[in-house]
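Single-structure report; data block below.
One protein chain omitted, others in place.
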Amino acid sequence: MRILVVNPNTTASMTALIGECARAVAGPGVTVDAVQPGSGPESIESHYDEAMAVPGVLDEIAAGELAAYDGYVIACFGDPGLLAARELAAGPVVGIAEAAMRTAAYLGRGFSVVTTLSRTIGHTWDIARQYGVADLCAGVHACEIPVVELETDPEAYATVLGACRGALERDASDSIVLGCAGMADLCARLSHELGVPVVDGVVAATLEVEKLVRLGLRTGKRGELAPPPAKSFA
Amino acid sequence: MRILVVNPNTTASMTALIGECARAVAGPGVTVDAVQPGSGPESIESHYDEAMAVPGVLDEIAAGELAAYDGYVIACFGDPGLLAARELAAGPVVGIAEAAMRTAAYLGRGFSVVTTLSRTIGHTWDIARQYGVADLCAGVHACEIPVVELETDPEAYATVLGACRGALERDASDSIVLGCAGMADLCARLSHELGVPVVDGVVAATLEVEKLVRLGLRTGKRGELAPPPAKSFA
Amino acid sequence: MRILVVNPNTTASMTALIGECARAVAGPGVTVDAVQPGSGPESIESHYDEAMAVPGVLDEIAAGELAAYDGYVIACFGDPGLLAARELAAGPVVGIAEAAMRTAAYLGRGFSVVTTLSRTIGHTWDIARQYGVADLCAGVHACEIPVVELETDPEAYATVLGACRGALERDASDSIVLGCAGMADLCARLSHELGVPVVDGVVAATLEVEKLVRLGLRTGKRGELAPPPAKSFA
Amino acid sequence: MRILVVNPNTTASMTALIGECARAVAGPGVTVDAVQPGSGPESIESHYDEAMAVPGVLDEIAAGELAAYDGYVIACFGDPGLLAARELAAGPVVGIAEAAMRTAAYLGRGFSVVTTLSRTIGHTWDIARQYGVADLCAGVHACEIPVVELETDPEAYATVLGACRGALERDASDSIVLGCAGMADLCARLSHELGVPVVDGVVAATLEVEKLVRLGLRTGKRGELAPPPAKSFA
Amino acid sequence: MRILVVNPNTTASMTALIGECARAVAGPGVTVDAVQPGSGPESIESHYDEAMAVPGVLDEIAAGELAAYDGYVIACFGDPGLLAARELAAGPVVGIAEAAMRTAAYLGRGFSVVTTLSRTIGHTWDIARQYGVADLCAGVHACEIPVVELETDPEAYATVLGACRGALERDASDSIVLGCAGMADLCARLSHELGVPVVDGVVAATLEVEKLVRLGLRTGKRGELAPPPAKSFA
Partner (left out) sequence: MRILVVNPNTTASMTALIGECARAVAGPGVTVDAVQPGSGPESIESHYDEAMAVPGVLDEIAAGELAAYDGYVIACFGDPGLLAARELAAGPVVGIAEAAMRTAAYLGRGFSVVTTLSRTIGHTWDIARQYGVADLCAGVHACEIPVVELETDPEAYATVLGACRGALERDASDSIVLGCAGMADLCARLSHELGVPVVDGVVAATLEVEKLVRLGLRTGKRGELAPPPAKSFA
């Protein structure tokens, strides 16, 4: 089984980190490749960034189809391009936000999301509602660290940890959902220190794709998610 | 006052039709220009089409800002790129789906949407929910005419009329919302023949922008819709 | 085009203020008349007040029909008698609460309502839910100034300003909706001082009616909002 | 204990019928008086009728307070003036729609409402949502008999029975809620013939008031439903 | 009329207290018997406790049917076994949580629940949602007194009183709902001291059953709540 993990931004070090985390959990016989678009923003922190990143994501999905991947992960917490990718791909496509939030749904009454910038909070609630998990989402909290500084800011771990502590206290929640692919490598340490389940979407989505492929399940193609109608592009 | 109407697809005849409809309702002293992206799909009938159209829409908004337009209409029923456009523009940005559905909300208990292809029905419900009008939306009905054939199919009017009749009967609704910018020129004739209000989003959004500009109202910029953070693009 | 703005309470100075604000935004060729019921409460601050005001509002609508007005505004934030007025009138009828809240929906993720007395907060949530904007309403805040004292209390502006500041802080909202017609004249000053969009329903509703009339849209009459059945009144 | 049942319309024969039904179920030591407003419509079949009936209802409540009634029933399925009446009365006030629908909630998964004219269906859904029972309401069905003809149309019982049968079949519901006070006398016969629970709001509300009074429960007065602020009326 | 009140836990003193409270409100000619299961937990404070208590509750309902009771109360705030009991019983079955919350719905805009341990808060919200009263539930507050200590802790009344005061302040609610059958005897004193309606489910449910029996209403049996299919048990 071959899974393609698409990092929607163009920061190579983050692609490497994501690929490493995904490979660390993949089952025996599962190959995980991590790629990033050839063009687009270095990080996704606005609706504009997301919109500009999506065509590159879809290019990677289309290339993945030519290379016959069995399934795909979209590794940015807003799940950019998810439905379009499902139209393009024969196999399953899973976003890390949906995977993280649905995974947390198995672990208790409610989860808190800890994300990067507060300007993304509204979008997180939007997708929580769309995925049907808004009642389970006890709160969304920003730690105000820009995405690319997660790797460089020496205080990043401590700041995220503090935001998690505040979220658990304020929301009386059962678990934490990490709201950015760039936090994937902090997951185990946070969980250990906090003493609660901490869900990273990168690994959750990777194993969700593995699960779907093993079950022979793919996107339903009889309606909305059939391949896009052929047409000319200017 | 200068309003820019952006047709998200690249079919020039549709841009012309949309511009004409918008200009026909604009108030005295209001200039309406209609443009289309330099690249992108000829019509938008899938999540993929929409995703590929959005960067071109945002380019037109950015160009519009340089030209100091007072406000913008996004003239495709899925409102592609709406939130990103609001980040970019200083003045108000209105999508034709939100404008049509919120306008219909003033006209009675419920409206029926008549759209092009059935594969877009799910997306219409998604945005109805997002805009808070799902309880008012009594049904979404496809007439199965591809967007570009609205202009060429000699049966198009009759087919849309039949779909409207079926919708009113089945949904017991008070009005019709047209689910495609390409139906804008059918609006008056349909309303006359059906004897019910028929709402076209192109004209509804144009007058909504005019209304907002006259009231001095613009997108709130203190959080989610502030200008996107500056960053490098690969 | 002739628009009738009905102030549901019987305080003439407020009718004058409302009429002035509405006329200030009306387009060229649009006449705005402002009236008040011949009998009823001097202000509306309870369900009882609202119930007692409605027959007077409907009398004014009926008189407006005889005078062939093109459309109507109901200028009290609870939108008293709105659906009944739609049954009576041939042209469109718009309430200031629905107009203010739906207008704010174009300006960002969420708005805060700043209203007069806290006893009206529940009713505001009720109509927000009914209009489908409850998810967009980030909070409702009372400044505890009775309606008639908005004009006389020298601290009124400062108190409303403080309530707006508190609301923006607490709700992390993008805009303010003024929850009383009697605040219409404070709108521009508040917006200037707060640096965020402030929506007054009186002007929003006036331009909404103008928009609907220009589009030839009127209340759908094939069901719930058909003229009331003729019957005897004791 | 003394309960005042207010028939919001001015048809004396219906007041008599309602009073009789309420008295038939009242407990030992409970006096039930039935009254109607001095002025208003002969029946309530539109938003306009309802609006015009409410001041008369509130006059009867105010008179009831002078006469020291322990509690009140508002006996029209739209519950006209309910919240205003709660502001006026010291004791509990119960509407027949809320009582019928909440009573049916104890009897199974879902109920079907059978009402008079189809133009009232939207309002029934509105109050079902407001009362939190919309998920339990499996359908609302009109038998298209005007209110005053329930007493005179020789086919009325058969028509209502047919509408109930259709509703049970179509909605797969567990019980019937009668959507008009004028159907109160049909309840037992319908239940017997249909073999399912049939809930009439007049008797349900009467016993609900009796229950509340016996429990010493009255409207909470610390906020929205405190007595209306004193003020001048023009 | 004979009503059987089933205390789902096995603490005899609580059964006595519940029976006493129920009998104190029952109407003339109404006999109330209070029983408890032969086996099961001494109190219900977890999902596990509730699950283990249910078979004993159903045994008591089945025994009640043999003894031809007219209706039943399930006297634990989580309403354990309610739907199963409705399948078994011919007459109506009412849980104290649904009765308390629906009764409070007649008394104002919103109620606050004051319960025992915070670990039950999630379950309370679950049933509030299920019963359609979540919008009316302004908050759920724990006083952290274990069920069995309500009778023995000398500070119990003061602690519950304090929790009620905090709830009213924080939730701006109109009434209090007591979240445990073991608080039934505190109801009158709390209401007197707080000056707001306080609803105890034990008495509310008892009078609800009395009301339903007097109206001849029983569980609808044409679908989900028909008697369970006969089958072998290992």
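As written, the chain order gives the labels A, B, C, D and E, with residue 1 at the start of each chain.
Here is the rule we go by: a contact is a pair of C-beta atoms (placed from the backbone, for glycine too) under 8 Å apart; a residue touches a chain by one contact, two chains touch by 3 or more.
The structure displayed is predicted, hence computed values, not measured ones.
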Hidden-chain contact residue, picked from the options A:Tyr48, A:Phe77 or A:Tyr131: A:Tyr131
Residue, one of E:Val94, E:Leu107, E:Ile121 or E:Leu186, that touches the chain absent here: E:Ile121
Positions on subunit A contacted by the hidden chain, ascending: 25, 27-28, 86, 92, 94, 98, 102-103, 105-109, 131-136, 168, 172-175, 188, 191, 195-197, 199, 203-204, 207-208, 210-212, 214-225
Contacts of subunit E with the absent chain, listed as residue ranges: 10, 37-43, 45-52, 54-55, 58, 81, 83-84, 86-88, 117-123, 126, 129-130, 146, 148, 223-226, 228-229, 231-234
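One rule holds for everything that comes next: only the chains that are shown with their structure count from here on.
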Subunit B and subunit E, separation of their C-alpha mean positions in angstrom: 52
Distance from the mean Cα position of subunit E to that of subunit D, given in whole angstrom: 27
Residues of subunit D whose C-beta touches two or more other chains: 86, 118, 121-122, 129, 223-225
